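Please see the structure below; I have some questions.
A single protein chain has been omitted; all remaining protein chains appear in their positions.
We call the chains A and B, going by the order they appear; numbering starts again at 1 in every chain.
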Amino acid sequence: MSDDKLLVVKDLTTTFATAGGDLAAVAGVSFDLERNETLGIVGESGSGKTVLSRTIMGLQPRVNTTVTGSSIIDGFEVVGASENEKRTIWGTEVAMVFQDPMTSLNPVMRIGKQIDEALRVRLGMNRKDAKARAIELLELVGIPSPVQRYNAYPGQLSGGMRQRVVIAIALACSPKLLMADEPTTGLDVTIQAQILNLLDELKERLEMSVILVTHDLGVVATRTSRIVVMYAGRIVETGTTRDVFYHHRMPYTRALLESSPKVSNKSHTRLITIPGRPPNLLNLSDGCSFAPRCKYATDQCHLVRPELQPSVEPGHSFACWNPLPVNAEATLP
Amino acid sequence: MLRYLTKRLMLLVGIVFVISVGSFYLIHLLPGNPATVILGFGATPEAKAILYKQLGLSKPIYLQYFVWLGNIMRGNLGISFISQTTVASVIRSALPIDAEIIVISQIMAFAAAIPTAMRSARKPDGILDRVLGATSFTLLSIPPYILIVVLVLFISLKLGVSATGPSAYVPFATDWITNLESLSLPAFTLATVSYVIYYRVLRSDLIATLQEEFITMARSKGISQRRIMWRHAFRPSSVALLGAASVNIGSLLAAGFVVQYLLQIPGLGYTLILAINESDFLVVQGIVLTVSVLVVAINFFFDFVINIVDPRISRE
Partner (left out) sequence: MSNFSLEEAALMMVEKPEKGEPLGLFFWICVFWIGLNVFGAIFANLLPLPNPLYENFNAINIGPGLHHIFGTDDLGRDIFSRIVYGSRVSITVGIGAIVIGFGIGAPLGMLAAYRRGRFDAILTTVMYVLLAFPAIIATIAVLSFWTPRSMFKIIVVIGIASIPLVYRVIRTATLSVATKDYVIAAKVQGATDRRILMKELLPNIAPIAVSFFLIGVATVITLEGALAFLGLSVNPPTPSWGNMINEARTVLSQNVWLAFFPSLALCLFLIALNFIGDRIRSHFDVTEVKL
């Protein structure tokens, strides 16, 4: 059973050496991912979700960064692998859709060349085949008149079109795992849904697993089977999407849910904000990182860090000393 | 792109116009009657008549400009007062030497700057980066004329290489080995001067480029480090390098003048300085005009190349 999992992350920790001391952007994260599954990683900005997604595939910055633990993608141990070794899985096993399509495409290379490159270098295609395939990919991600666009520079495309190109590049070598790091944050609301639906559709067609990283619970609600909620570099709650939405135990998850707008809200409904700010990762207390902002916090919360513990539903766990009651469903709209 | 180039071309025409007016006006900076100063007191009436015709000196000053400009357009830059040959032919024989020195020096500078800057940028604050950083900073402060004195001292005295001079210079077509030998020292000096600038500009731009998200993106495709450096980092950064080269060309020519003078290589610089010392003003004027127009044209060419390399520029 467990050897069939596409991704197994165990106790993954990413530490940056900064001028102010060591900073653990990701601290002891463990989870796994089935084949053809979509998993959501949710958290505020600064919760370590981007660093986590990069560390999983070994794409963390190469200087002043230490990674421990284990991340196994389809049997390949990423942690400790050299750049040359990791190159063998990048693109073909795992690929990433980056957050900001304005900065993630090389501004001085034609987009066709940027897609071609992976095909030619990684799959050894010749120039002609690569071009044909690149045009196919552009068509696949829904870019109109792909033959002409092939020769366009990123600057000549809109944000939504660029993000489609970024997706096409990620899909070029048919990866088994697609990491999508806030794939819609830089885009207009109307385009966001298009891109997310495209990702969904492609996932089904190409039989990939997807990790969808976002700060927006609305994005993951209908698209993922399971959700990991992160805070200050740690997992604070994880479970099926349904459990996280309706049976959450961690006050932070509740706060995240309450702070995202819902269509069902009456107009002029005041959104509930999370008081305080995300913690400074350079001087974390020994207790729960969320305690300073939590209205249920007790002395114990400030002194001792809670570990993940199982909740009543299978596969649902949370890290909290004073969890919300088991049936919290009624309080949600 | 086309609109951008048209705009630049119009600017180019404007600049050349300013240069021509400036060059024309130079002789009126001379104290006294230009004809007397240019020809000296013992000038024959015939010589004076030729000069009056050349410069249109009997007409009002704005008409003089058009007379002068008309002559220039026909390639008539006047006659050298010292050598009695046309200024155009003086320039024609000297210019290839400058061109050769500069081309060789630029090839050397680029060949050295690009790989070292890439090495440095890959490991900022590494040993190589620190050594090159300190060396280039010091070299940046050492004027080329001191550099050449040191090099001449070192090479000709210690290594016993034959001294160069006007007699030592041989045109490329006659004997290219001797030709290259005689130009290697000035080219090396200019290469050092340029290298320092190119290295620093490229290194600092590469460091910034390597932090861009599209580099991480390129990494995630699983392509080699080498390919990332050349295809993804160098190309955007080469805009800064080309910009530096474009800006550098004017001062490179000037540095070349001094170096030529010190080594007595009969290029434009050497000719210019002789002409200044002998008060051969029409030669000075001709060289100034030619060099200025060339610099502007080269800048325009670099602009064009930068545009091809970075499509963002013409869209702004």
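Heads up, the rule we're going with is that contacts are C-beta pairs under 8 Å (C-beta built on N, C-alpha and C of every residue); 3 or more make two chains touch, one makes a residue touch a chain.
Just so we're clear, the structure is a prediction, and the values are computed from it rather than from any experiment.
Taking the complete complex into account, the chain left out of view touches B.
Although one chain is not drawn, the whole complex shows that of B:118, B:284 or B:306 it is B:284 that touches it. Across the entire complex, the residue among B:101, B:151, B:215 or B:253 in touch with the chain not shown is B:253. One of B:72, B:151, B:240 or B:306 touches the chain omitted from the figure, and that residue is B:240.
Contact with the chain that does not appear here is found for just one residue of B:200, B:219 or B:232, B:200. Residues 11, 14-15, 18-19, 22-23, 26-27, 29-31, 137-138, 140-146, 149-150, 153, 157, 193, 196-197, 200-201, 204-205, 207-208, 240, 243-244, 247-255, 257-258, 261-262, 272-273, 276-277, 281, 284-285, 288, 291-292, 295-296, 299 of chain B touch the missing chain (whole complex, contact as defined above).
Following the convention adopted for this analysis, only the chains that are shown with their structure count from here on.
In terms of their C-alpha centroids, the spacing between chain A and chain B amounts to 53 Å.
By the touch rule above, chain A contacts chain B in their complex via residues 54, 57, 59, 83, 86-92, 95-96, 98-100, 103-109, 117-118, 121-122, 153, 155-156, 166, 169-170, 172-173. Interface residues of chain B facing chain A in the complex, by the touch rule stated above, are 212-214, 216-225, 227, 231-232, 235-236, 239, 309-312, 315.
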